[in-house]
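A quick write-up on the structure given underneath.
Left out: one protein chain. Kept in place: all the others.
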Amino acid sequence: MTQDDATQIGAMDALRVFDRGEYDLLQPVDIEGLRAHNRANKSKALVDKRMTEKEAVSRFFEDGQYLGIELYGTVRCPMSVVREVIRQIRDRNITNLRICGQGCFEQELLANTGAIKGSDWTYTGLEVYGISPSWRRAVESGAVERVCEWSNAAIAWRFKAAGMGVPFLPVQVMQGTDTLRCSSAMVIENPYGAGKVALVPALIVDLGLIHVSRADKYGNCQIDGISGFAREMSRASKRLIVSAEEIVDTDVIREHPDRTQIPYFLVDAVVEAPFGSHPGEMAGAYVRDEPHIKSYYQDAQDAEKAQTYMEKWIYAVPDHEQYLDLVGRDHLESLRLGRDV
Amino acid sequence: MTQDDATQIGAMDALRVFDRGEYDLLQPVDIEGLRAHNRANKSKALVDKRMTEKEAVSRFFEDGQYLGIELYGTVRCPMSVVREVIRQIRDRNITNLRICGQGCFEQELLANTGAIKGSDWTYTGLEVYGISPSWRRAVESGAVERVCEWSNAAIAWRFKAAGMGVPFLPVQVMQGTDTLRCSSAMVIENPYGAGKVALVPALIVDLGLIHVSRADKYGNCQIDGISGFAREMSRASKRLIVSAEEIVDTDVIREHPDRTQIPYFLVDAVVEAPFGSHPGEMAGAYVRDEPHIKSYYQDAQDAEKAQTYMEKWIYAVPDHEQYLDLVGRDHLESLRLGRDV
Amino acid sequence: MTENGYSPNELLICVASRLMEDGTTAFIGTGIPMLAASLAQRQHAPDLMPIFEFGGMGARLERLPLAVGDMWTFHRGLIAAGICDAMEFAQLGFVDYGFLGGAQIDAYGNLNSTVIGEQKHPKVRLPGSGGANDVGSCCWNTIILMQHSKRRFLEKIDFLTTPGYLTGPGAREQAGLPANTGPYRVVTNLATLDFHPESKRMRLIGLNPGVTKDQVIEETGFELLVADSLAQNAPPSAEELRLLRDEIDKDRFYI
Partner (left out) sequence: MTENGYSPNELLICVASRLMEDGTTAFIGTGIPMLAASLAQRQHAPDLMPIFEFGGMGARLERLPLAVGDMWTFHRGLIAAGICDAMEFAQLGFVDYGFLGGAQIDAYGNLNSTVIGEQKHPKVRLPGSGGANDVGSCCWNTIILMQHSKRRFLEKIDFLTTPGYLTGPGAREQAGLPANTGPYRVVTNLATLDFHPESKRMRLIGLNPGVTKDQVIEETGFELLVADSLAQNAPPSAEELRLLRDEIDKDRFYI
């Protein structure tokens, strides 16, 4: 491409579309709707949003929703809120959810409910332990009726698009593959140069769940360590429940406003959840509970045993406090990081 | 738009273009070229990149370049590097530069050189003091031959596009205005919903200049306070000179990797420049030198007096150390922030 | 200072300040909006959330910023991010109000801050859009602050930098701008104005102390709609003046 070619924008009246994923969107891209929703429902006043997992999930979780859960089930994941969601799926007879399949342990537990009917899938597995057994059963049996394929980056950029308030982002990935064919991405001519570029549609989440290091009562959040896709998904969520290891005074936020990753006006509920990521880890706070995770993985090879886990660790436990009791306070303390890390 | 409309991606073979800015790009959008440049020229090894302003500018500044300077001339701006650029414009007889016109005091000084031939303009002014007098003269006289119009956000998103490695970003701004007509943005049909969406082209900078709070010798940078457009422009720069108030040991970076805003592999030169933003301010460190700025503004109403300023504060001063001597060490100390701020 | 004991700028700041609601977000630009926001925080709107385009949000405006990126724009703020963050929050519909100025305005609230004369051969080159086009495109309501004169309130502006209602009802949406956005008020040294809900043309709704309707019409270069009843804008109160002079702009940058 010469400089002349590149600096001339020819008199096109259309941009060619070269390729197009064959799958329909699992969730509509309605940016005007998102703007209107944010205007009507997200207060810019400083409102105390502290509540329990039960109250937050009762208020903001509904049948028919598209869910997003950050990060991975074993790493800074809002597990105490996920467990409450699972209890309410049963108690409220919820049957028709869609979800973004960038997940791990938390998605495995959700698969056991049978309520997931569609997934924008990128990776659902148990990392070192391999394939996610309950998801595998749910998909192979047809219980999950629609599965669209994406890459990890594509899903993150889809959140990013929604969080920027735009209907899509151009990307360099997915072209030429069945991953694109089984998605709703497209490939168009590059309007500002040679070649082609792929577009991925914005992904707006009906209910987002994020676990953070600390938050104030209004929902201003700080995250220690990697931010995963928290920034992007928080901005892409019509409703957002944040759980935090610790609730801090707003002065802590105002002392270092450059560390706020999620500002209060994005947040609908703030749940105080120490060890909220258990059995996963929390950077700067505690390591993952490896025996717990490993034991689940062994159980989950058998559908019935997976349900036994669900019964013991979720359904039979009314709230996070009692979950922590069940895990054992001494055991939890043993997971805390020393000062040297 | 009904859900049915939104989830169906019809069998289009093209996306309509509704509107198109009439101005050619000042800088080509060549993402493949940027990738190739980064591969060939940006080392991923840990290389000591410390050097003086003079050495950095000698090595990486060339005639014909497109420049980008962060943030505003009175706020965290690499003024010591800008002054060296101005000296070398004169010494090396540089005559043909293009620049992104999101600036203030630093751009005003550059306008006095007569070397700026093109500008992607969004705001060039002196804030509370109003219109930028030397820029005004340079544009009204035709010395700046090409001026394209953009909004502040559009320019920032153009950096962001380049910094993401994509040729454009969709945006909600500029539509319906002469700002769009005098740009190279375009308006296309929304491929994932109703309505239209504007596209702004990536803006790749030949040489970027950024001032940061602290950096290690390899170029890992931390910025206190707002990040302006440092993240975006650092990733969009083919060559990047960073100046820092302070050079710190890499252990300081490794202690809090979540505070690194610019990683080392983006950086070509690291210049230690205490009070590097003078006469502008530096968050957490010192306030702006209001009498200095005000006095320049009064002088600059007259082209000759503007040159007198240039002579005294730039051309006659060989380096940043001697500039600081000229400003006066006691005076500089008086600008430092107290502990209470 | 006029014979009334306050300057026209002081009145403009007070009228703008009273439009700022507690618990709302507002894009604040350099100058009068900063003073108005600081005054509002000290009076009726302690939780007015100022958003500055380079990334500072939710600051306590205890000291007057001199630039939209300076350290007082995020002093004791709730988030100090970057320009993209601020502008993307606006695209997401999180910014209630935006304050704008300009060299020229037309009956639909379209603004020129780019150039007098032709863009390619300017008579006067102005500072340019800056964040104005963004604020005017994405905020739910924009409030325009202007000096009121025939030279500035024009039938046709030289350059359309920032969208008002463009050519009238539906034109913003037709151009691709977000729905239900646009100019909300114009505050001048003479009067306050809104936009007629149907025609989207500027309409006089309130007069500053001592100003007559005819004076406003005289200083407006296009046919001005006039509301059936006109409000009378109160002069600055003693407390407003004290705050402005003794606390907010002690160094007299603006007042």
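Letters A, B and C mark the chains as written, and numbering starts fresh at 1 in each.
Here, a contact is a pair of C-beta atoms (placed from the backbone, for glycine too) under 8 Å apart; a residue touches a chain by one contact, two chains touch by 3 or more.
This structure is a prediction, so every number in the text was calculated from the model and none was measured.
Asker: Over the full complex, note down every shown chain the hidden chain is touching.
Answerer: A, B
Asker: For the chain left out of this view, which of A:135, A:218 or A:323 touches it?
Answerer: Here the residue in touch with the unshown chain is A:135.
Asker: If the hidden chain were put back, which of A:28, A:68 or A:125 would touch it?
Answerer: Only one listed residue reaches the unshown chain, and that is A:125.
Asker: Could you list which residues of subunit B touch the chain missing from the display?
Answerer: These residues touch the chain not displayed: 32, 34-39, 42-46, 163-166, 220, 235, 250, 253-254, 257-258, 260, 263-265.
Asker: I need the residue numbers on subunit A that touch the omitted chain, in ascending order.
Answerer: Against the left-out chain, subunit A lists 18-19, 71-72, 74-76, 101, 104, 121-125, 127-128, 130-132, 135-136, 139-140, 142, 147, 149-154, 156-157, 160, 171-179, 182, 187, 195-198, 225-232, 281, 283-284, 287-288, 290, 341.
The rule we apply is simple: only the chains that are shown with their structure count from here on.
Asker: Could you work out how far the Cα centre of subunit A sits from that of subunit B, in whole Å?
Answerer: About 35 Å, centre to centre.
Asker: Which integer distance in Å separates the CA centroid of subunit A from that of subunit C?
Answerer: From the centre of subunit A to the centre of subunit C is 39 Å.
Asker: Tell me, which residues of subunit C touch at least two other chains?
Answerer: 56, 74, 80-81, 84, 90-91, 138, 178
Asker: Which subunit B residues touch at least two other chains?
Answerer: 171-172, 195, 197, 225-227
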